[in-house]
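Mind looking over this structure? Questions follow.
One protein chain is absent from this view; the other protein chains keep their places.
A, B, C, D and E are the chain letters, set down in written order, and residue numbers restart from 1 in every chain.
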Amino acid sequence: MFTIPVNAHVQLKFPEIHDATALFTLVDADRPGLGRFLPWVEKTKTVEDEARFLHFVREQVSQDQLWAAVILVEGQAAGMIDIHQLDAENRTGEIGYWLGKTYRGRGVVTAALAAVERVAFRELALTRLVLVAANTNTASQAVAQRRGFQQEGILRQALVLPEGVSDAVLYSKLVSD
Amino acid sequence: MFTIPVNAHVQLKFPEIHDATALFTLVDADRPGLGRFLPWVEKTKTVEDEARFLHFVREQVSQDQLWAAVILVEGQAAGMIDIHQLDAENRTGEIGYWLGKTYRGRGVVTAALAAVERVAFRELALTRLVLVAANTNTASQAVAQRRGFQQEGILRQALVLPEGVSDAVLYSKLVSD
Amino acid sequence: MFTIPVNAHVQLKFPEIHDATALFTLVDADRPGLGRFLPWVEKTKTVEDEARFLHFVREQVSQDQLWAAVILVEGQAAGMIDIHQLDAENRTGEIGYWLGKTYRGRGVVTAALAAVERVAFRELALTRLVLVAANTNTASQAVAQRRGFQQEGILRQALVLPEGVSDAVLYSKLVSD
Amino acid sequence: MFTIPVNAHVQLKFPEIHDATALFTLVDADRPGLGRFLPWVEKTKTVEDEARFLHFVREQVSQDQLWAAVILVEGQAAGMIDIHQLDAENRTGEIGYWLGKTYRGRGVVTAALAAVERVAFRELALTRLVLVAANTNTASQAVAQRRGFQQEGILRQALVLPEGVSDAVLYSKLVSD
Amino acid sequence: MFTIPVNAHVQLKFPEIHDATALFTLVDADRPGLGRFLPWVEKTKTVEDEARFLHFVREQVSQDQLWAAVILVEGQAAGMIDIHQLDAENRTGEIGYWLGKTYRGRGVVTAALAAVERVAFRELALTRLVLVAANTNTASQAVAQRRGFQQEGILRQALVLPEGVSDAVLYSKLVSD
Partner (left out) sequence: MFTIPVNAHVQLKFPEIHDATALFTLVDADRPGLGRFLPWVEKTKTVEDEARFLHFVREQVSQDQLWAAVILVEGQAAGMIDIHQLDAENRTGEIGYWLGKTYRGRGVVTAALAAVERVAFRELALTRLVLVAANTNTASQAVAQRRGFQQEGILRQALVLPEGVSDAVLYSKLVSD
């Protein structure tokens, strides 16, 4: 499998259809926690849904509209991380990620994000990365801050979450930061 | 032609391929002014380029990924206005527009934007509209302010313009504003 | 919404997916009357079927293979009218329409057709419009005659209707008529 | 090659890309004669244009939107004959054909049409075939009459030909004729 | 229908969607016999499955990626024969076929293959035809030998059949053989 080393425990791997089972198991094991901030969770009802999503991801990647990776912890699929809204003209993209419940709280996303920033700034030639976190998503905000993303503003009522319409914090990191 | 009335002088019309000639003439007559903030201007070299763009616009519209209109002033094509980044889940979209040189300075965009806001909030069921203006684009900022858009932050180095990488002002307007 | 004014009561509007509910309700309320001359009626079983049809219509329109409008009466969806078989080389097209039961008998189609003729001859640069009516469809024949369409012949067994194979009257109107 | 026998001299063959050279040679050898009633003649400038057309034909055939054949005379490509506007619901289609100059005047099209009628009525389950001939195309009208097609009317200004807008004679033949 | 004559009893015909019923009936009547070497048999559960397959075949043929024919015996559909893996650069292709139970044992495939070889070498300009038969498929091996195909080797574990992974015999015939 094609991978990007992150640290002694964490790797990023290029997404493949056969990752669907492991990823679906993670989603299915924490619907309340993941679904709170990720609207797609409730629509992902079977392994086949996840496989279809991975097909779509691979297609988008092949067309340079997305960069995406499965996060591996100790070799096991633990979540995903991506750069969507890839804008080659303005050299910007937006970070997205999720992590299964048992993998949270160990700095996995922070480490993975560091690696994704290197991909974005050195390989994809982006100059600006955006990260948007719901104002109640303190975990995501902590990740952004730990990685030196700067808060640029509050996006009013920018996210429709299961718990209602939510404001969001807009962070960015520049290649020059 | 299908139109949306704006005021005694201004209408919005559904884009058609035969609008290419009039729109191209406007673009071609003000390359420095329009090209300063619109990267596509220098790539639009012939009426055929504009016609191809209008085909793409109509296709995107037919797939609900874009809302777009030609701005008519006294019945003549004067520019375009659109809602891109249509996000039905989060009920958001981003305003874009341009106006030919001879039509600027008369409140045309401000009036057109008012009509587009009504479409967005009443017909498309959006709840939030975004408008991003380069920090040197004072005309666009004035339009946003005149229509009651609120500044939410400064997007650092978010736009790659012919004159270089530029910060941008992020405005939004909510259905509840 | 993008509209074309017809008269004090009637407008044509550009078709949108959210028109599906109102249009389906009209179809569902008069299956015997509409289905007699319109083979698609019995296949339109749910709002989703109608929405899929509107997607198809919008796609065909975006590719210049169709011109189509929802007919509004006092602002309510009352039916549809279209120009299909658009032939840019020979500058011809064929009129189609249907109207919900409660809107019939008030001259709505005749008025709408007058507006569509203006679109066809002035905007789409057609020079000939065709209208084919089953020989038992006296209402449609009356519309054609009221709008000055000329009978060119009887098409033998040209339509397969629920009630059997039917002859049809071929009408046309030229830009020069 | 897949063929349909017509008579001792004539066969119909399923169109293949390698027929492009022979067909183009025929077109190129009689541009004034063929181009008079066939608008595509002047756009067919190279063998590659003809090959592209044959690709399109094969694709349309594979989607049941067209039936088409190369006419062979003594084993040589002599022209084409087709049923377009295939309408499975109304069980109708429209005949089209052309023949190279040196093959005309020998009853080839009349014989080929007889075979195509059998395909239409027996294999494709059509019940009505239409044939439209420009009012100045007496050769085509004679073919229609020889095969027992009945005149149903005159289509006013239905064809845009190189020599101008033209009326056309509408013929039809029913399976029951 | 477009056909290629084979002998007094056998013809090849260009595949059409309405062949689905007859072909499905043959498949359905001999699932154990056909399914032993043909993995698609168990997936072909309805006439609609067969019709979908024929749509796919016709599309592949229209794109020059496949040559295919229905085998007719005394005018009845008896099976199919094809050249897949068409490689225009290397001028090679691979033979595939199947025959309904009641048509086997009469030399039908051997005769049909002779006709397909002529198509391959004279019309498609191939120079090499491949035929791969499971090592337990003695009937197919006999056909290959009867038509003068030469054995080039044993493909180890090349086929996954219902009865398990199987070696296969690789035969070829050259235009110069």
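Please note the rule applied: a residue touches a chain if its C-beta (ideal position, glycine included) is under 8 Å from a C-beta of that chain, and two chains touch if they have at least 3 such contacts.
Keep in mind that this is a model prediction, so the values were computed, not measured.
Listed by label, the shown chains that the missing chain touches in the whole complex are A, E. Checked against the full complex, the one of A:42, A:64, A:89 or A:163 touching the unshown chain is A:64.
Within the set A:13, A:36, A:52 or A:84, the residue that contacts the chain not displayed is A:13.
Interface with the hidden chain, as seen from chain E, comprises residues 39, 89-92, 127-128, 150, 152-160, 165, 170, 172, 174, 176. Take chain A: the residues that touch the chain left off the picture are 1-4, 12-14, 16-18, 55, 58-59, 61-64, 69, 119, 123.
To be clear about the criterion, only the chains that are shown with their structure count from here on.
Steps from chain B to chain D, minimised over paths through touching chains, total 2. Looking at the partners of chain B and chain C together, they share no chain.
It takes 180 degrees of rotation, in steps of 5, to superpose the Cα atoms of chain B onto those of chain E.
Between chain C and chain D, two chains of identical sequence, the interface residue sets overlap for the most part, with shared numbers making up over half of the total. In terms of their C-alpha centroids, the spacing between chain C and chain E amounts to 49 Å. Centre-to-centre separation between chain D and chain E, using Cα means, comes to 33 Å.
For chain D, residues touching at least two other chains: there are none. Arrangement of the chains shown, judged by which pairs touch: a linear chain-to-chain path with two open ends.
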